[in-house]
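Only one protein chain is missing from this complex, and each of the others stays in its spot.
Naming follows writing order (A, B and C), and every chain is counted from residue 1.
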């Protein structure tokens, strides 16, 4: 059971993860990652998230399918926002349900590592003075985070 | 910032994690683990959770302090229920906020591994026919999960 | 000192806590479990496999060789199964 949504609106993680447990009593563990818009130096007015409509949803579904192939997970919810997101607000959530915690942790971290580098979203900084701080550059650390999944 | 609660009542993870982000814009990642009462064979009426009042809270606080020593985390919330918990209901949640996702994932998994084997809680099965299914035995896998944190 | 029992240790002994006054020769946790075992069949049953029993002194986990001098509260319980 996989739920993928790409939307401008905020979301409530508890509401969104309810689908993972509704009507069933065999779920033992849920791991939910929430990514927030972070303002490191007090300079940021908002992040502007651009995405590739259609491919964004498809790519998230492909990443979810890969996680399901690797671990015995019961359900996955991925929600990614686009548009203007001020500091402190949620950008993304990934939630995984499983019989046991270890699979849920692994799959959630895998999903985030792949989402960061494979899902077609791009962040631009909108600074407090109204100017653009430019496009956020891809991080070396994020590329490296992918590699460890090849050896596991 | 650490919140520890041991209670009979259910809780809403979104409400409980709000304290991690309230009034601040420097949080980048929140990882929340939720553990549920799981009924593997349709035999379970409820789990009955016994705990050591006083020590349970203290031990959870000690585990949280260890996580804070190991990783640059911003905040931790741990809530553990006791009493009778029917299948499908939440038993425990652990939530960690951090600047970056990798620390939040590590600390949350560490907290759960230590909570499982160090926090004074004991589960007894209450079966559908009204009889006791006995006390849940500690798992070898849970003890092993602890060991990997010694080498990291 | 106060002895506290949890889970099946409590059930086997048939009480959740009690005041105990072990003699001075009972120096550590291991000694105390041996001493408790002599108090009756229910204790012998609870401590029949002392290796699996976990112990906390004044709400801190301790090993079986920990001294009990000065302890106000000593708790005996099976391996924990929370979470």
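Following the convention adopted for this analysis, a residue touches a chain if its C-beta (ideal position, glycine included) is under 8 Å from a C-beta of that chain, and two chains touch if they have at least 3 such contacts.
Keep in mind that this is a model prediction, so the values were computed, not measured.
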Contact list for the unshown chain, restricted to visible chains: A
Missing-chain contacts mapped onto subunit A: 35, 49-52, 54-55, 58-59, 80, 91-92, 112, 115-124, 135-138
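Convention: only the chains that are shown with their structure count from here on.
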Gap in Å, rounded to a whole number, between the CA centres of subunit B and subunit A: 23
Distance between chain centroids, defined by C-alpha means - subunit A, subunit C (Å): 48
Multi-partner residues of subunit C (at least 2 other chains): 83
Numbers and ranges of subunit A residues touching at least 2 other chains: 101
